[in-house]
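Only one protein chain is missing from this complex, and each of the others stays in its spot.
After this line comes subunit A, so read on.
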Amino acid sequence: MPNYRMNLLVCGGTGCKASGSSEVVEVFEKEIEKAGLKNEIQVIVTGCFGFCEKGPIVKVTPDNVFYVEVNPEKAVRIINEHIIKGRIVEEYLYKEPVTKEALPEQSDMPFYKKQIRIALRNCGFIDPENIYEYIAVDGYQALGKVLSEMTPEEVIEEVKKSGLRGRGGGGFSTGLKWEMTKKSKSNQKYVICNADEGDPGAFMDRSILEGDPHTVLEAMAICGYCIGANKGYIYIRAEYPLAIQRLRIAIKQAYELGLLGSNILGSNFSFDIDLKYGAGAFICGEETALINSIEGGRGEPTVKPPFPAQKGLWKKPTNINNVETFANICPIILKGADWFNSIGTEKSKGTKVFALAGKINNVGLVEVPMGLTLREIIYDLGGGIKGGKKFKAVQTGGPSGGCIPKEHLDTPIDYDNLTKIGSMMGSGGMIVMDEDDCMVNIAKFYLEFTCDESCGRCTPCRVGNMRMLEILKEITEGRGTMEHLEELKELGQIIKDTALCGLGQTSPNPVLSTMNFFWDEYVAHVKDKTCPAGVCTALLKYYILPEKCVGCTACAKVCPTNAISGEVRKTHVIDREKCIKCGACMATCRFNAITRR
C-alpha cells in the first residue's frame, strides 16, 4: 500500500468543475506519473471549499497551502515547483485585497477567518466518493454511539438541548419535531431529507451533498432510530446530477459496510434509504407538497394540520428535515449539545451556511456562527461590493424573504432578527445589490419567480400574485399611480393573511420589504416616472449633453430608428418619440456626451 507524503485536494464541486477543475486533476495525475511520484503524491477530488469566486481551488496538505484559480498551466507549475522542488508558487496564492499580501493558509484568508464550519466541516477536506475517508474523520461514530450507548429519548433530548432549528427556512426546533414524530403511534414511520433546494442563488444543500454525502445518511439513520422509522427518502431535484451521483455511491458504500440496511452495527435497528427525484418545482420544497410528489401525486401543498409528524408520507408519521439540518446532527452527538449551543445567539444556536451571490467580491459559500452581522459577512468575508460600488441592499430568504437596507447592516443575523426586519432566514441565500439595482425591479423579479412557481391551488397565490405582478409592471413601465402603491400594500398583506401554504404566505415579502425600505424609489417611478437606478428601460430617457457633443454624427449613424438628428459639428438632439432606448448611441459616443436618466 502506497504511503503518500503529500495530498493534492482539488475541488470537485459544481462551481469549480464548471471553471475546469476536472482538467486540473488530469494534468496533476499526468505530471505526477511523469515525475514518477505515483506512490508519493495523491490527488483527491473533494467537495466544495466554498470560495467559488476563486475556483478552481487546490489545497496541498500537509503543507496547508491554498492555491486559487488554478488552470492546467498553473497545475504543471505547481507540480514542478511545489511538489518536486518544495517551493510554494506565491503568485498563485490568494492575495489580501488591500495589502496585496499573498496568503498561503486558508485560515489567514479573510473569507475563512470568521467561519466556523460544522455542516461544511468535511467539504473540501475528504473525498466524498470514499466512505473510508469519511470514517477516518469520525464518520459513522455518531451512529455507533447512538446505537450502542443511547436511547432514542436521550438522543432527542440532546438534539433539543442543542437548540438546533430547521435550516430549511422555517426555523422550527429539530428536537421537538423528532419528538412529535416519535410520539405519533404507527406501525410505520418515515424519515425524509428535503434536498429540494430551490431559492434562486442558493446552493448550500447541493454543496453538502456533493462534498459530504455520508453525514446526511448517518444523520437520517440516527433520526430513524429516534423516531422509530426504518425507511428514509432523500427528495432531491434531478438538476443536481453530481449530488445524486455521489449520494448513490455513498448509499452503496454504506450498505456494503453494513452501515445501512438490516441490523446496523449488530444492533436491532435497520434502516434503508432511497432517492426520490424531483422535477425542480420550487413548491416541492414545501413539506406537504414534497410528500405528495413522492407519492406520485401533483406537487401541491395540503392544509396543515395534520402535520407530517402526525400524518405524512402514505399517511404515516414522517419527519422531514433539510440537508443542512441533518449535516449538524453528527457533530452534536459526538461533541455534545453544550458545545453546539455555546455557538450562536440566545435563540439561534450553532452556525448557518450562506450562499453569497450578486454584486459581491467573494461569491461563494460561507458558514458562520449565528449572530455575526450582515456587515461582517458582506464586507469581511464577502470582500465588499464589486467594483467599489455602493451597497444598497441584501436579499435574504429567497422569494419568501425581503431586502435589507444599509441601516440594518449591523443587525446580528439570526432567525428572529431577520423576521423582525421583514425578511427571513430562509435556506440561506444572500444576494447583494448595489446602487445599480432598482429595488422595484428586484421585487418584480422575485414576484415573477413566485408566479411561475406557484402551484395554482389557492386564489390569493394564483390570482393575487399575478395581479401584484401586473401592478409592478405598470409601475416599472411608467403607468403607475399612487393608488397602485396603496393597492400593492393592501393586496400584499391580504395574500400573506390568506394564502394556503408557506410559499403563498411569504410571496409578497420582497414587494412589501422593498416598499418599506425603498419607498422613495417607488414614488420616483410613479410620480417622476424615473428609475433612479437606471434599470427600468421604459422609464429611461437618453439625453445629449450640449457641452460635450462635438457633432461628430457617430451617434446618428448608429441609431437604428434615425431618432438622432443634427448638423455636422453642431449639437445633436434625440427625438424621444422615435427613440427605442437601445443604448447604441451611448455605446458609440467617444465624448461621453450621451447620458440616460
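Heads up, the rule we're going with is that a residue touches a chain if its C-beta (ideal position, glycine included) is under 8 Å from a C-beta of that chain, and two chains touch if they have at least 3 such contacts; residues count from 1.
Basically, contacts and distances are computed from a predicted model.
Engineer: Which of the following names does UniProt give to the chain that is not shown: "5-oxoprolinase", "Cytochrome c maturation protein CcmE", "NAD(P)-dependent iron-only hydrogenase catalytic subunit" or "sn-glycerol-3-phosphate transport system permease protein UgpA"?
Structural biologist: Choosing among "5-oxoprolinase", "Cytochrome c maturation protein CcmE", "NAD(P)-dependent iron-only hydrogenase catalytic subunit" or "sn-glycerol-3-phosphate transport system permease protein UgpA", the correct UniProt name is "NAD(P)-dependent iron-only hydrogenase catalytic subunit".
Engineer: Touching the absent chain in the whole complex: find that residue among A:212, A:300, A:367 or A:437.
Structural biologist: Here the residue in touch with the unshown chain is A:300.
Engineer: Just name the one of A:496, A:529 or A:596 that touches the chain not displayed here.
Structural biologist: Among A:496, A:529 or A:596, only A:496 touches the chain that is not shown.
Engineer: Identify the residue among A:18, A:136, A:238 or A:463 that touches the chain left out of the display.
Structural biologist: Within the whole complex, the residue contacting the unshown chain is A:463.
Engineer: Residues on subunit A that touch the omitted chain in the whole complex?
Structural biologist: Touching the missing chain: residues 281, 298, 300, 303, 305, 451-460, 462-467, 470, 487, 490-491, 494, 496-500, 505.
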